[in-house]
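There's a structure below that I have some questions on.
Apart from one protein chain that is not included, each protein chain of the complex appears where it belongs.
Take a look at subunit A:
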Amino acid sequence: MTRASHLVASDVDLFSHALLEDPHPVLRELRDLGGAVYMRRHDFYVLTRYEDVRAAVRDWRTFTSARGTGLVPELNAGQIGGVLASDPPEHDSLRAVLSEQVSPRAIHKLRGDIGRQAAELVDAVVPLGTFDAITQLAQRLPVQVVADLIGLPEEGRENLIPGADAAFAAFGPLTPELQERLPYLVAFLEWIEQVGTRDQLAPGSWGAAVLDAVDEGRLPADKAFPLMRAFLVAGMDTTVNGIGSMLRIFAERPDVWEEVRSNPKLAGAAFEETLRLESPVQGFFRETTRDVEIDGTTVPAGSRVCLHFGSANRDERHFVDPNRFDLHRGALDHLAFGNGVHGCAGQGLARLEARAIVSALAERVTTFELAGSPVRHYNPVIRGLQELPIAVTTRARTKGVRS
């Protein structure tokens, strides 16, 4: 006997502004509704439970990336065949081009350099007393670090943040907001084609390594720019928002900040728990290659399926008291970086950048508090802030106030 398949459906618009201000109550309802829920708005299925998302992300034969990892076919078209939107073995040969460079064992050597850059950025904002931790801190380090690693010239780097934001927005529905952002994406793509050349890229850089792979016949020439773009986009809003959300938690939870400040070794734990709670990439899409049964619902072959990392990471079936930030949770099995063949290649770098910011702050700052209301940034698949006003005091200043 097979169970009769039933359709669990919802009319919620998962990408609306109002919902994305606070998606968690609705995501919880969806998790309770069923393992796979058909979303009538935008015509896709969403997987919201930890075990289902984890199983799907590790099963690329059933949940293919080769037809794009965004919602809309028109927008997926430009992505197909790139490192995100491909399956093994094509995917593996693309990922292999930079895997030595981005691997944690190579990244480790950058620790001193990234630590210095983080210290410089923190030194520039701390004397101000109040500052915007997103634009003046969280956005700065990834732009500097990733652009340097790819080997891009200084001029034109202002294209990176808006370009990456638009690239991520293109994973969601075709909305007027997306249309407004597309010019930024176009400007970013044009800039990469201009500067992603042998004479412009720094020798020994990741960008130069991509061109080496073309020269050595390991990479088709037409894949060079898309690969550089993929690493650039992937290294922006993800890390920026991971760091931004972590700083917000520090500002709202003085107990957490105090603990991290007195023991900066907890920086890594703070970042992992932030990623679980505020996963910068909330979800990516796959397409089913066959009919799949999930929790009694048959997801037909050829369906768009959203793997909701943000929801999976707050699934009460897997995490105890999932909405609570717990510095000592030790939940390294969160899915914020995905998992499996498409597991985030740059996660070692992201961890290094986040730890560098925390160490630099911990060494210099005593109190770390909100100086105004944080403002959420709207992006259909990325969760983060556009403003985070922060007030800090340093050791010297706190003493002065108290004496």
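The definition used in the following text is that contacts are C-beta pairs under 8 Å (C-beta built on N, C-alpha and C of every residue); 3 or more make two chains touch, one makes a residue touch a chain; residues count from 1.
Heads up, the rule we're going with is that contacts and distances are computed from a predicted model.
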TODO: Assuming one chain is omitted from the figure, identify its UniProt name from "Helicase-associated domain-containing protein", "Na+/H+ antiporter subunit C", "Ferredoxin" or "Fe-S cluster assembly ATPase SufC".
DONE: "Ferredoxin"
- [ ] Using the definition of touch stated at the top, determine which of A:Pro153, A:Pro220 or A:Gly343 touches the missing chain.
- [x] A:Gly343
Open item on the list: For the chain left out of this view, which of A:Ser99, A:Thr130, A:Gln200 or A:Asn323 touches it?
Closed with: A:Ser99
Task: Touch list for subunit A against the chain that is not drawn - done: 58, 99, 102-105, 108, 332-333, 337-341, 343-345, 347-348
